[in-house]
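Here it is: the structure, laid out below.
Other chains dropped; remaining ones untouched in position.
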Amino acid sequence: MSEITRADGRSPGDLRPITIERGWSAQAEGSALISFGGTRVLCTASFTNGVPRWLTGKGKGWITAEYAMLPRATNDRNDRESVKGRIGGRTHEISRLIGRALRAVVDTKALGENTIVIDCDVLQADGGTRTAAITGAYVALADAIEWGRAKKFIAQRATPLIDSVSAVSVGIVDGEPLLDLAYVEDVRAETDMNVVVTGRGFFVEVQGTAEGAPFDKRELDALLDLAVAGCADLRDIQTAALAPNED
Amino acid sequence: MSEITRADGRSPGDLRPITIERGWSAQAEGSALISFGGTRVLCTASFTNGVPRWLTGKGKGWITAEYAMLPRATNDRNDRESVKGRIGGRTHEISRLIGRALRAVVDTKALGENTIVIDCDVLQADGGTRTAAITGAYVALADAIEWGRAKKFIAQRATPLIDSVSAVSVGIVDGEPLLDLAYVEDVRAETDMNVVVTGRGFFVEVQGTAEGAPFDKRELDALLDLAVAGCADLRDIQTAALAPNED
Amino acid sequence: MSEITRADGRSPGDLRPITIERGWSAQAEGSALISFGGTRVLCTASFTNGVPRWLTGKGKGWITAEYAMLPRATNDRNDRESVKGRIGGRTHEISRLIGRALRAVVDTKALGENTIVIDCDVLQADGGTRTAAITGAYVALADAIEWGRAKKFIAQRATPLIDSVSAVSVGIVDGEPLLDLAYVEDVRAETDMNVVVTGRGFFVEVQGTAEGAPFDKRELDALLDLAVAGCADLRDIQTAALAPNED
């Protein structure tokens, strides 16, 4: 890795300061206020006994996610999607991504006929909102599952969580691969990639996009290496947040 | 006032613990995270130089507000209004109330041709979300106006804020008038009233509704007295939050 | 009361000419075309045996209301809300107000598992449309309840209507409290208040708003006195309209 120093003083392979306030919401069955630097996302998990009608009787649970941004989470205010009367493409796409990421580490048979809805609301946005959302959502999800177990909606010996999951962005800025892009870096990135990795180091999603010049296999590999290392760090932070003495 | 003690130990004329985290958002021109007990509302004020087309050239500013609730701010999850594709009646009504309350203390001529949009997003709801929103929105508004003055969008000698404004709920529960109802009190109230009062003690809004039995003039007067006293306390808390050493 | 004479020659405490054409619609179970001066509202009550699914089996009825304005009820044509694809905040707010006002005088247990939907469509608007709507809606409601009793959907000895209800606007114009504001008065009012009062003289709703300068307790009391007197007159007009020889 080069000697480059970033605007906020980080090295190319550094995450921004990460904080997770587990149990931020008094009402949700699981919740976490997560920060990736200036990006702050409130993740809540709502547990319901039962599943949507189309899934009833199959002995399987259901997990879904919704992502949204407060109108003034960004530098300029955006109109509310509720006011516009429809949800934009970016919002839909990220909601779907978060849902897939979480479902990848859940054994829905073990979850039983229960539904968990994850809401990720971006309170402040400074790049990497979807990756912060996935990382925080895992913590909220884990607590909601424990809540369901304590309430006996989930069998005592069932282990619905088969792995953990976190996500991070990587990108090439001025020819340099960087981990966990802040907004000012993100807008300048030639290539931008979001990578979702399980606690055991397997890929769940790899979404790379050439914003500027298309990229080659060597660049792709460099980015993936950074992302895998970053997600290993995030996994450790999640583990610490979920440690019993945290509660 | 009677000997009654409430579920949370308050006397009938007590506010819940009120906290205001001024400047919570790094991006908005003014912001405040306000708590009325378990109710937490993030208020941001977005300042734009210029006014909507229909107001252009009249030498006056414009202030508007939008209120919304995160899906899991409440005990049960509510569907997002952006997903439903339309805004409910309650949301509209409260947004309009907040806007009127703020405009009542602003001299739009002194504001000049500037627009301030206030967003009040309820992160956690435990009764009194609209009154917390108004009270916090005033703090965000005051900071946004100072920002506009610092940027010279507002004339140095202009005083757009002609008074302060706060709001509180009052209600009759088991025949007893109570200040600042928590959710468990609100659902049991026979009469429910939201009162918006200026710092100088004048009424901006009086909205009383008989949820159970209709009420008489004597009850109305008792509720108004409680509300005026509560808003005087809120005004002092706002003043403290806006004191220079807070920043 | 002062010597002031209003644009239409009324004294400050006078209602406009009020007319109620009961049974205007041949199809609704109850209906009234009500005029408050130039304001004309067609109120219909639709009776359905049964209640919405979420209320089934609780032994209680349901009453709801919808308010709307024809596009050319006003001086300038407004776009239809059906064409815009969404209902504005004002429409929602008034619909909710009318529903609450009517439910305040109905014993839903006595109504039994029946639903009454009230539609208030403003055919011509000259101020006070919501108060005319509530006053006319009560007449339509009373007839629909009698229809339900005649059809044996409501028990013979049940008395779902526990009181009557009417509403009137009051406001301060040029420092003078006035009853039942016409549109030209309404736009000039410093304070505007809608008051819903039962036949026995209790308050159901008090909604006062400072449009100009905030108001004090003395002004509030003067307005409430005017409103209570006006609603007593409206109650008598409702009673006359509902007298058997009217039919």
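As written, the chain order gives the labels A, B and C, with residue 1 at the start of each chain.
Criterion: a contact is a pair of C-beta atoms (placed from the backbone, for glycine too) under 8 Å apart; a residue touches a chain by one contact, two chains touch by 3 or more.
If you're wondering where the values come from, they're calculated on a predicted model, not measured in any experiment.
Student: How many copies make up the whole complex, given 3 shown?
Tutor: My count for the entire complex in this file is 6 copies.
Convention: only the chains that are shown with their structure count from here on.
Student: Give the rotation angle, in degrees and rounded to the nearest 5, that superposes the C-alpha atoms of subunit A onto those of its identical copy subunit B.
Tutor: 180
Student: Please name the chain that ends up farthest from subunit C once chain centres are defined by their CA atoms averaged.
Tutor: A
Student: Point out which chain occupies the most central position, where each centre is the mean of Cα atoms.
Tutor: Chain nearest the centroid of all protein C-alpha atoms: B.
Student: Express in whole angstrom the distance between the two chain centres, defined as the mean CA positions of subunit A and subunit C.
Tutor: Centres of subunit A and subunit C (C-alpha means) sit 51 Å apart.
Student: When the C-alpha atoms of subunit A and subunit B are each averaged to a single point, how far apart are the two points in Å?
Tutor: Chain centroid spacing, subunit A to subunit B, equals 33 Å.
Student: With centres defined as the mean C-alpha position, give me the subunit B-subunit C separation in Å.
Tutor: Each chain reduced to its C-alpha mean, subunit B and subunit C end up 29 Å apart.
Student: If a residue has to touch 2 or more other chains to count, which residues of subunit B qualify?
Tutor: In subunit B, residues 86-87 touch at least two other chains, as defined above.
Student: List the residues on subunit A that touch subunit B in their complex, please.
Tutor: Residues in contact with subunit B: 25-28, 31, 38, 42, 44, 46, 48, 66, 68, 70-77, 80-87, 91, 117, 119, 121, 123-125.
Student: Write out the stretch or stretches of subunit B touching subunit C in their complex.
Tutor: Of all residues in subunit B, those touching subunit C are 86-90, 92-93, 95-96, 100, 104, 163, 193, 198, 200-210, 213-217, 220, 224.
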